[in-house]
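Of the protein chains in this complex, all but one are displayed in their positions.
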């Protein structure tokens, strides 16, 4: 069997040309069978992306750093084959949806046809193949659109169609869903699973393990440039959980492990991977569960009373093109951590830009305490409201992390020693002290994002608005940001987080406001909001896995914390 | 300011390379013509072609907005300071406009009008993709063609991103309406993220391009390629001969 392996890598070592001393792949050996679906997991900086790049020849040909070892990919010897040669066997989808487009095509159809034109395939065959591939990934109806007008999820599917048109055997996807909303991510995962069913060999690297682990037949855990665990998904995730490896363990696995630890399920039974499997294990244990004692699961900290109140009074916003992004929205935010949920286009980001006056309401008014945003410049409102945008690369420009974090605080005109203290404090809170003299743009996306958040934290404003704070973070990064939000709210600051991350909202929000079509759909505590899956689904918000497992298992009024849920089900077991 | 407008007039139906060679040939030829009347005859012929193609309305405004400032500057600089000025056509107090300078200015203005009209006609009736496909089929490097198309697309793209950067920095208290010194600093804080972000994106794009046969040798297919028939071949040759004739007359 191993003789006809599609990919065979033997003790590969690699370092990037800019940092030849920092070895990112360390003695990596790997064989991949045709038709397999392999998932790569591990903390950021573990070498997952580099391994993906190796499969496509970007390492060591585009990144021409020191390389040792051998690799054969579908019969091509990596040391002699060019990236172009390998493209016939390996189709690669990158993390950033729009950056991987050629940028030279004005329609989706032309973009997907680009590679085939370069390879000199006859025009009629190109047209046929492109139409077929666009249909396969479900964007056939968008063929005449401009690629820039696509959503992130549509864009990733276009990227997939462009490589499928070259008829590769292997699909390598490096974090294809990290920059997408849940709906877009789900569409991409579905297409990937379908490709695997059709016989493609799939290699997928993603932090969103829960969504694709049920489809994979093998997981590789990478740490410090090495593969440290390799096996079927259930075994690897169980191993990672028991060893407390720095990866996000899906909730079904976590609950399954706890049931085994408490002896409710035999230890030899493989752990559940999906919500359904976990519910199946839980439901026989429920018995005659009495309804929950009232309010036992309310969040412990509802946040100290804030010093500043933000009021949106029946605001509407109409963009130049005529799009009505906000429509009579009314909300008062005064304390704690408020998470804004809702699908893309529901008005979350438009609302965020109203909170510091970047956008002014077309109708109604936004008041920051008594300040009407229409009457003040953004630079003045920044004294009250700090806003960190989703894309850190829109703001980082200083030569060191330290200067970058100080930028906002200096703009507000704080005295020098206060700026120094604020910066120092923000660096500590976001675990950036060791990186303070580094160039921000040399850091990983996860670290760049923390720098952007730190620069807003250092402004020491009573209100902070964070747009997708947890995106692109690994498990330790998520935990760090969660702690930060808890601390800030305990200090009496008002934190408003726009997020797709329902796990984050479940753990740290004191209040959740769900938006749909420019107005408030739901408003309440996490347990109130997540208890209404039907209403949530209209704006494509899926409740957290715990809530879904409990609902599927038929537990009435379930608490949102895993420990409390298990405590209710198995009250007698220690 | 001016871009492709769909249509099916006789100019739309010609091959992009044909239109390009006529635009280039006429533009070069008028710079070899010594007399203003010759140049303005060419302008008149081009204008007639424009009208015949039903495109005149679209061209008047863009042509005018560029020609007018040139015209004013030429009238002043050439009319007042041309060293050949001997005959005065108009005196306004201490300044006198010389006939020779004005005539020279009219000549230059005619040349500019030719360049503007011919190239606008090309751009109005040809998509950039048709142009680069046509050029690639005639031997121009397809990589050069890629760079042209990508540059045309990136300019609006980067302008959009510069708005996002502006919002980001303002959210951190950047004031874009302060003193000159503050505004220079603001320029750096806006351009910095724009450049770094674009360069990081270009690294991903380079890999994606390479994996899509960007460096492939051998024949390429161009879906946008138009027919290059006898009429086009004749027209390109005529354009070339026209220029050579003008050059010959100039040298003799």
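Letters are used for the chains, namely A and B, taken in the order the chains are written, and counting of residues starts over at 1 for each.
As a convention for this text, a residue touches a chain if its C-beta (ideal position, glycine included) is under 8 Å from a C-beta of that chain, and two chains touch if they have at least 3 such contacts.
By our rule, contacts and distances are computed from a predicted model.
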{"item": "Name under which UniProt lists the unshown chain, selected from \"STAS domain-containing protein\", \"Glycosyltransferase family 2 protein\", \"ECF transporter S component\" or \"Methyltransferase\"", "value": "\"ECF transporter S component\""}
{"item": "Touch with the omitted chain, as defined above, among B:5, B:51, B:90 or B:199", "value": "B:199"}
{"item": "Given A:68, A:269, A:416 or A:490, the one touching the chain that is not displayed", "value": "A:68"}
{"item": "Residue among B:56, B:148, B:223 or B:242 that touches the chain left out of view", "value": "B:148"}
{"item": "Which residue of B:17, B:171, B:209 or B:246 touches the chain not shown here", "value": "B:209"}
{"item": "Absent chain, residues of chain B that touch it", "value": "1-3, 31, 66, 69-70, 73-74, 76-78, 80-83, 104-105, 108, 111-112, 115-116, 119-120, 123, 128, 143-144, 146-148, 150-155, 157-159, 162, 176, 180, 183-184, 186-188, 190-192, 194-196, 198-203, 205-206, 209-210, 214-215"}
{"item": "Missing-chain contacts mapped onto chain A", "value": "13, 15-21, 23, 26-27, 62-66, 68, 103, 223-224, 226-232, 235-236, 239, 243, 397, 399, 439, 441-442"}
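To be clear about the criterion, only the chains that are shown with their structure count from here on.
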{"item": "Cα-centroid distance, chain A relative to chain B, in whole angstrom", "value": "44"}
{"item": "Chain A-facing residues of chain B, complex", "value": "127, 129, 142, 146, 149-150, 153-154, 157, 161, 164-165, 167-175, 177, 188-189, 191-193, 196-197, 200-201, 204-216, 218-224"}
{"item": "Chain A to chain B touching residues, read off their complex", "value": "53, 56, 58, 62, 82-84, 86-87, 90-92, 94, 96, 98-106, 110, 113-123, 126-127, 148, 159, 162-163, 166, 353, 356, 358, 377-379, 382-383, 386-389, 391, 393-398, 407-408, 411-412, 441, 455-456, 459"}
